[in-house]
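Have a look at this one before I ask anything.
Omission of a single protein chain aside, the complex is shown with its protein chains in their original locations.
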Amino acid sequence: MNKNLLIAAVAVAAAGLAAAQTAPSGPKSAGDGIAEYRAMLADGNPADLFEAKGEGLWKTKRGPKAATLEKCDLGQGPGVVKGAFVTLPRWFADTQKVQDLESRLVTCMETLQGFDAAEIAKTRFGQGEQVNVTALATWVAAESRGLRFNLPQGHPEEKRSYEIGKRVFFFRGGTHDFSCASCHSEEGKRIRLQDLPLLTKNPGDGVGFAAWPAYRVSNGEMWSMQLRLNDCFRQQRFPFPGFGSEITVALGTYMGVNAKGAQSIAPAIKR
Amino acid sequence: MKHLPSPTLASAAAVVALAAVGALLAGCATGPSEAELDRQALAAVQASFRDQGIAKVDRIKQDLGQSACSSDKPPSDAVAERISAQARATMKWPTGGQYFGDFREGERIAQSGRGMTWTDTSTATSANGGNCYNCHQISKTEISYGTIGPSLYNYGKNRGVTDIMAATAQPIVEYTWMKIYNGKTYNACSNMPRFGHAGLLDEKQMAHLMSLLLDPRSPVNQ
Amino acid sequence: MPDPMRIRAQVAGPAATVRVLMSHDMETGLRRDAAGKVIPAWFIQEVTATHNGKQVLSAQWGPSIAKNPFMQFNVKGAKAGDKIVVTWKDNKGETRTDEATVT
Partner (left out) sequence: MHSRREMLTQSATLAGLLASAGLVPTVAHAAWTPAAFEAKTMAEAVKALGGGTPVESKDITVTGPDIAENGAVVPVGASTTLPGVKRLLLMVEKNPSVLAAVFDVTEGVDASLTTRVKMGQSSNVFAVAMMGDGKVLFAVKEIKVTLGGCGG
């Protein structure tokens, strides 16, 4: 855990509580009020629960082969977890594919533990093995907390994934003519009260791609990046993107490369 | 150049063929051409989505406006004009000139962000909201509003509308209807959904929104 | 078995601040599923905390405590190395006990 980040988070939380306890409070802007609310939640992020669960899953013998995931190669060599999150999606020679964290985890679950990857990909979020994939992703991400994004772009397929992702980002469709860019291509915009990260460049430390997986306060669920993208497309009024499908991975490559240098705070807490 | 198409890509064979041609033309030194990447992206989109509930894959079949506005660069003036011309040609004015409804109903529709997602069960206009507050400030009392679109607070007042039935108000009334019905009439790549054209809201619902924006009694104009 | 709690207990002046996160759905019994069926109430009803074996706090909760509950309290006189044990029990009779060491 990055000490500075932790200290900053605690300071913010303390400030939030202190502010909340100062009574009577003068008229506060809506923005200040929301900032205070967020600060009060920052200390005690339920993502911790999923992080602990994910770590347990990584080290537990599971699946038809009764194996752990401790030999899983997330791009830094078998079993290396720290630092992996901030370099994904990337090219993997064994699968001949660019993979994001979750699709890579599923590959490991198939090859090491004997699970059926296609079956997991078909499973709904929040059910069956998908729950475990999310928890694993939460833990793997947490192991890179405080590190800076630095996706490799050396392989032609990594470059191609970026280019595909960029095009998908701007792809307009659906009943409402929305694309990812409709909401995420300008600075300082928001939907309702939610700030929208600018995703066509580095949106800053702990923002956008550097914040997910995140605990969603609104439904009390842990959301991985795959689910984040899935729900973006739902609200874009698009049809359903397959789990780990080429466009979801490519969008990850696009956002991840754009976020180069951004410090990861994942798993974060979100509205 | 060694080009390795993703095995998951649908119509992989076709893409490989195209990629090979593209690579030859590009002289092997660089990756696939821009046009080639455009084709691959389209193929990836087609391969990656599936039907879910009311959200069918036909929704990713783009019309001219959607495809021409799918890049970080705006379309050429000529294409933009074609999009707007199409929008004007398909514009429908309200039956019997009924531009207005009830601003209270308008507020309700403006508040609702529902409709047309794969978790919605009906594509009927009655199931849909206008999503207005997602992007616009409207009534002063609603502090939870988005900023993707311009503020619409005092929309009618700022435009000098004191009587929505007055002849002097007619141009702004028609303009507003057009914006709601099909905003591409004025701005080919507008972010605003085409509520009338796409069948998201019916005439009555749009008339309620008209009242919300233009009626001097509406909270918007206080 | 329910998932483990996360308990952090840190010395802060003359007391230790204890923060507890519990993994629980906290269903109100008022929500309906996609098919329109009422989702039955399922929530933590009772929580207790002990400090070195001595009970210092007990609580009764209703279904309006938020999902994946959080609770914070200060244990007087707790020092580094002391044990804090938290137990919860829900309306289905499921229970979970976890322990943390004060740091």
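As written, the chain order gives the labels A, B and C, with residue 1 at the start of each chain.
Basically, contacts are C-beta pairs under 8 Å (C-beta built on N, C-alpha and C of every residue); 3 or more make two chains touch, one makes a residue touch a chain.
Quick caveat, the model's predicted, so the values are computed rather than measured.
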Touching residue (missing chain; options B:Gln62, B:Asn131 or B:Asn191): B:Asn131
Residue touching the undisplayed chain, where the options are A:Lys65, A:His155 or A:Arg271: A:Arg271
For subunit A, residues in touch with the removed chain: 1, 16-17, 20-21, 23, 25, 28, 30, 33-34, 36-38, 40-41, 51-53, 55-56, 59, 143, 191-194, 217-220, 235, 271
Positions on subunit C where the hidden chain makes contact: 4-6, 15, 26, 28, 30, 45-46, 48-51, 53-67, 69-77, 85, 87, 89, 91, 96-100
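Basically, only the chains that are shown with their structure count from here on.
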Centre-to-centre distance between subunit C and subunit A (centres being mean Cα positions), rounded to whole Å: 27
Residues within subunit A bordering two or more other chains: none
For subunit C, residues contacting two or more additional chains: none
Touching residues (chain side subunit A, partner subunit C) in the complex: 43-44, 46, 48-49, 52-53, 215, 220
Subunit B-touching residues of subunit A, taken from the complex the two chains share: 30, 96-98, 156-157, 159-160, 163-164, 166-168, 170-179, 181-183, 185-186, 188-193, 196, 200, 233-235, 237-242, 245-248, 250
For the subunit C and subunit A complex, residues of the former touching the latter: 3-6, 19, 21-23, 25-26, 66-68, 70, 72
